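Only a single protein chain was left out; the remaining protein chains are all shown in position.
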Amino acid sequence: MANAKEETLDFIWHAPTFKTKLVNRNTILSAVSIASLFLSWALLVHFQVYRFSLLPSPAEVLEEGIAWVKTNVFWIDAFATTLRVLVGVLAAYIIAIPLGLMIGWKKVFSDLTFPTLEVLRPIPAPAYLPLAILLLPTREASVAFIPFIDAFFPVLLNTITGVKIIDRDYFRAARCLGSSPKQIFWHVVLPGALPSISSGCAIGMGIGWMGAVVGEMITGKWGLGYRIWESYILIRYPLIVDGMIAIGILGLASSVLIRYLTVRLIPWRRAITESLDESITK
Amino acid sequence: MSNTNQESEVVFKNVGKMATFKKTQTVILKDCSFTVEAGKLNVLIGPSGCGKTTVINLIAGYERPDLGRVLINGRPISGPSWERLVVFQETALFPWLTCYDNVMFGPLARGVMSKESAHQETVKLLTKVGLEDFRDKYPSQLSGGMQRRAELARALINQPEVMLMDEPFRGLDAMTRKLMQEYYLKLFEETGATHVFVTSELEEAIILADNLLVMTNKPSKIKKVIEVALPRPRDWSMASSKRYLDIKAEALELLHEEAVKASVASGKLDVDLASGYKKPE
Amino acid sequence: MADRTLMSKGEGRISVEEVGKIYDPEGVNVCALKDCNMEIDPGEFVMLVGPSGCGKTTLLNAIAGFSNVTSGIISLDDEIIASPSMHQSPGADRIVVFQGGALFPWKTVLGNLVYGPMMQGKMKRDEAVAEARRLMDKLGLSKSCEELYPEKLSSGMMRQVEIIRALINNPKVLLLDEPFRALDNMTKSLMHEYLLEVFAITKKTIFFITHDLEEAVFLADRVLIMTTRPGTIKASIEVNISRPRSFKTLATRDFMDLKEQAEAAVKEETLKAFEAGERELA
Partner (left out) sequence: MANQTASVESQFLRQISKKFLNWSLLRQIMSFVLFIGLWSIIVVAVDYFHQIPTPKAVFLALFELPITVVLINILKSFFRVLAGFFLGIVIGFPIGVAIGYSRVLKNLIFPAFEMIRPIPPIAWIPLTVLFFVHIESQIIFLTFYGAFFPIVYNTMGGIAEVDIRLPRAAMSFGLERKLMLWKVILPAAMPQIFTGMRLAMGITWILVVAAEMMANKGGMGYYVWYNHTVMDYPHVVLGMGIIGLCGAICSIGINFVGNYFTRWRRIF
């Protein structure tokens, strides 16, 4: 009797490892969610509810979009916007990361620079546009200044926090083991802050796209942001939505790219993220 | 209010429990049967990650057994209830309530006491645990020892039939811990409900316990029940008595065996998230 | 068995004379140490026990060179390492193993082990790697883990690596700051036996602070007891239990007697801190 019971129990306990089925309740709900988004859009336009009559329908957007992607204009626009974002955001990385490392590490340096930066921080990036136009030789280049400002502060603050949250014991251990300040910078400060820097970079990239679009809409001659605005003026409404979708996809792709690169850069982080995943699933 | 707590007996009958993490199922409890004696201090001890917390969660009603039954006074446990209260690891006081409001929480949540009598009872209990001067402090402002005492008071005001102590003194330094143990012994000997106390520290287990339930590694069951049979009231001077040393030697042997088994099996053992212990690859 | 390079060469005498330390955060003077005297012989294993926040860590930090003292003198082998007029100076001759563990999470086990010798410029990378492998072999750490990041190790192994990281620098003294506090009991007892083995092989001077009396009596040649703030050394208990010791020692009469003796000395102090509701300074 006991034996028989043991067997049944074992059958359950040694059940094959649980695998997520491709079709389960979650995926169904997600599909419903996305489908209903498009469906409600189509229906609202079709039945001309309130001012939805002015909006393009999904079919129109798709049609126009395919035509647009085939033209050179699209590729030049996409390239121009991407270039601006990359230039601005990379410049922000190059300046903000070393600055943040020094501010987080050395109190004297922090005292001398941080208060000013704190005062400048609340000024939103678009407000810099007139100055950028004044500072930079071409109108096109000045647009890249907005993503720069937009990305600068998140990267800076994340870097500073990254250094500040390094366990004091790591510094002590490094000094114990006989390292010079320079060695401490390269072997403790920089690697210790990397995880936080990487998330700052991803945030900066996301906001950078917003900045580029702002700049292009206000004062551009090229770029996806400008194209959206132009389509509005030329009453080519489906193209507005196509432009928005293009920006969304490119922005998402660049964030994913940053995340991927930083994971490659920070191999020891994988262990952390894995254990985090575990604790979440638990 | 009556001070005679009803004493309840908890019975585990062939309980099996699985958990899923990292998309793999692990057996935590397997064919686990034992009895928590009414009105006694029952201590569960075993290697870390062996499923002691799961036992507590099953009795508290936060989880249900996958197999077998957990009975209280012959009835199956259906869900959480104020009759079975948990004192959590590293405290789960509500951080946004003051010490005083935390203790008041239970009676007010159920609406069984008027505000006035709840207030009186709270003040009485806070005085009893020596926290009357700290009643308006938030948990983050209290020391570890005081947090544990506040949590004890928060549970005791409800006069539960079963007290479930889930490694309540973990994280305290050894000396504060010792004082807390004496303190807790005194409380138990005064109020006397059924207590289940989970720990991984042997000395603590022996000095507190009426029954010492030694658990095996995962999948866990009860390996042996040792009756401590030291006289009450207890204090630390008994730690040098013959009986104490005998039990310690016996339990050490049992636990060491399990520890060795665990390290041998570590290739198959899964990560114990609670203690942050990870298997080497 | 005896290894010349690992063996202590009869050095590592620490003497602490009339040491006092006053903190002044926001002008409120906190006297952490007062008239603290102690003497540790070369090759001696000394444990310091006291209630939380009593100034144990302050004393260890002063010896390690992480903080200065406000009065008195600390010397190591007749060389003054801390006095009120001296600037704090950690060095590779006295290495700390930290409470939370301070293995650099961004370096592999091997990277951590070779860090000290390389930073001090004592060895080239190849030599350091060879030395690290030799020590891992000697002190029972399996080769398979050398390319792992600390996150992947069990908590016990992390401490093991940290002890080896200290020993590879051939320090005069090892300073241990409650290194096993966060471990579960089983791992802790394994680590105790490990540390005893390391001590038997190296005969280094070890200064170990803890609040766990069982640990103290089990490991030490001598247990020192510290009062609550302001901390001074109150009593010294010789532990005359023969080495080698094993977990069976824990249930012997001699051991229990010594432990009780220590307990009586400490209890009064703890009670004071407990009643005052002293916040543990972890």
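As written, the chain order gives the labels A, B and C, with residue 1 at the start of each chain.
One rule holds in what follows: contacts are C-beta pairs under 8 Å (C-beta built on N, C-alpha and C of every residue); 3 or more make two chains touch, one makes a residue touch a chain.
All values reported here derive from a predicted model rather than from experimental measurement.
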Request  = Consider the whole complex, including the chain that is not shown, and state which of A:Lys70, A:Lys107, A:Arg139 or A:Lys221 touches that chain.
outcome  = A:Lys107
Sole residue of B:Asn158, B:Thr176 or B:Ser200 that reaches the chain not shown, by the stated touch rule = B:Asn158
Inquiry  = In the whole complex, not just what's shown, which of B:Lys30, B:Lys52, B:Arg84 or B:Arg177 touches the removed chain?
reply    = B:Arg84
Note = Residue positions on chain A contacting the omitted chain are 25-26, 29-30, 32-34, 36-37, 51-52, 54-55, 107-108, 111-116, 119-131, 133-135, 150, 209-210, 213-214, 217-218, 225, 228-229, 231-232, 237, 240-241, 243-245, 247-249, 251-252, 255
Key: Where the unshown chain meets chain B, residue by residue   = 60-62, 79-82, 84-86, 88, 92, 94-97, 105-106, 109-110, 138-141, 158
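To be clear about the criterion, only the chains that are shown with their structure count from here on.
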Query = If you average the CA atoms of chain A and of chain B, how far apart do the two points sit, in angstrom?
reply = 45
Message = Nearest whole angstrom, what separates the Cα centre of chain B from the Cα centre of chain C?
response = 33
Inquiry  = For chain A, give me the residues that contact two or more of the other chains.
reply    = 275
Key: For chain C, residues contacting two or more additional chains   = 151-152
Query = For the complex, which residues does chain B have touching chain C?
reply = 47-48, 130, 133-134, 142-146, 172-176, 178-179, 200-203, 236, 239-240, 245, 248-249, 252, 255-256, 259, 262-263, 275-281
For the chain A and chain C complex, residues of the former touching the latter = 167, 169-170, 172-180, 183, 187-188, 191-192, 194, 266-268, 271-272, 275
Message = Can you tell me which positions in chain C touch chain B when the two form their complex?
response = 51-52, 142, 144-145, 148, 151-155, 157, 182, 184-187, 189-190, 210-215, 247-248, 250-251, 253, 256-257, 260, 263, 266-267, 270-271, 273-275, 277-280
